[in-house]
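What you see is the complex with one protein chain gone and the rest in place.
So, subunit A:
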Amino acid sequence: TMLKGMTRLISRVHKLDAGHFLHTGSQAPQNLAAHLDNQVPVESPRAVSRTSESDPAKHGEQHEGQHYNIPLQDLKAVFPHGLPPRFVMQVKTFNEACLMVRKPALELLHYLKNTNFAHPAVRYVLYGEKGTGKTLSLCHIIHFCAKQDWLILHIPDAHLWVKNCRNLLQSTYNKQRLDQPLEASIWLKNFKTANERFLSQIKVQEKYVWNKRESTEKGSPLGEVVEQGITRVRNATDAVGIVLKELKRQSSSGIFHLLVAVDGVNALWGRTTLKREDKSPIAPEELALIYNLRKMVKNDWHGGAIVLTLSQTGSVFKPRKAFLPQELLGKEGFDTLDPFIPILVSNYNPKEFESCIQYYLENNWLQHEKAHTEDGKKELLFLSNTNPGQLERLCAYL
């Protein structure tokens, strides 16, 4: 009865508004047309939320808050496995992939453009509260690097490698470590799709013997190693290890630039939820994938950059409100990563918020009548507290 009373009173107070926004709703498309004709200097909503600049290299501060379009073929080529699932759903719904250009990403782009490839790889850590847009910023960076023709080593979520693994085999290479064939093979497949063109160029510099019958000769292309890993699932983890080692060794040679992008890097240090058959817990070092990845993240190679994201969402045994690097990485991780550049990803500022709402409105995603009005926007602002993740979840209901 409270709500009914409230709505009755609200409808009494907002009787005028009801007339208003119906009016504006119908007038909006006419407005756009009118603008193009009369060149009235009023900002049309499209200018606020979208930009036609689809090359991340050319994104600058003037594009801040605006969405840029990624063509769908690029999406499949660059991000076979990198996008967060909700974003994938949104792409499928809207039939287009639009990322917002935001300040942390712009900052990172600036640093990346000015990297000195002779120096050891610099580590950048994106951190922030839950749902502020770290993963999508990472995807923005990856898109940029792909356009710049870097080799992208993207681990979509390191947490997937430390929890819920069914098959653990004892590693053939090193008796103490454990293999994860499934995860490794999936990752190899995606890696192949992302970096097709490099696989034939890079040559292996050692001979690797898989088993009695198969071996890879020195000088054969890296693609063969990848194929071996995909076909022989038992050796997939070793294949991953080899790929990482080779790439690290050869990135300094200057043929290609290497970008190591790891999402959820705090999984590399900390605990796992996996147990051996005798129910004793496994430390992350004992997993071959994690061990090799740690070597990758160390900055003892040059010729590229390392971009990392902390994530509490998939992490195990970490409190919900932790988001600072110190808390999520733990002492060990923090020490290993020590000289790094932290980049804080925060909630939307008002301009970005406005732009996001405009984008949804343009795609007719917000069906509620009040979504157009100022009041509706204020409500959404309050409810989501300008957090992008929350806003997206809220708008899904409208």
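Here is the rule we use: a contact is a pair of C-beta atoms (placed from the backbone, for glycine too) under 8 Å apart; a residue touches a chain by one contact, two chains touch by 3 or more; residues count from 1.
Please note the rule applied: contacts and distances are computed from a predicted model.
Novice: The chain that is not shown, which UniProt protein name from "Thioredoxin domain-containing protein 17", "Small ribosomal subunit protein uS9m", "Aspartoacylase" or "GATB amidotransferase" does it carry?
Specialist: "Small ribosomal subunit protein uS9m"
Novice: Check each of A:Ile186, A:Ile255, A:Val316 or A:Leu394 against the chain that is not shown and name the one that touches it.
Specialist: A:Leu394
Novice: Among A:Glu224, A:Glu327 or A:Asp375, exactly one should touch the missing chain; which is it?
Specialist: Looking across A:Glu224, A:Glu327 or A:Asp375, the contact with the absent chain belongs to A:Asp375.
Novice: In the whole complex, not just what's shown, which of A:Leu72, A:Met89, A:Ile341 or A:Leu383 touches the removed chain?
Specialist: Of the candidates A:Leu72, A:Met89, A:Ile341 or A:Leu383, A:Leu383 is in touch with the missing chain.
Novice: May I ask you to list the residues on subunit A that touch the chain which is not drawn?
Specialist: These residues of subunit A touch the chain that is not shown: 1-2, 5-6, 9-10, 13, 129, 320-321, 375, 378-379, 381-385, 387, 390, 393-394.
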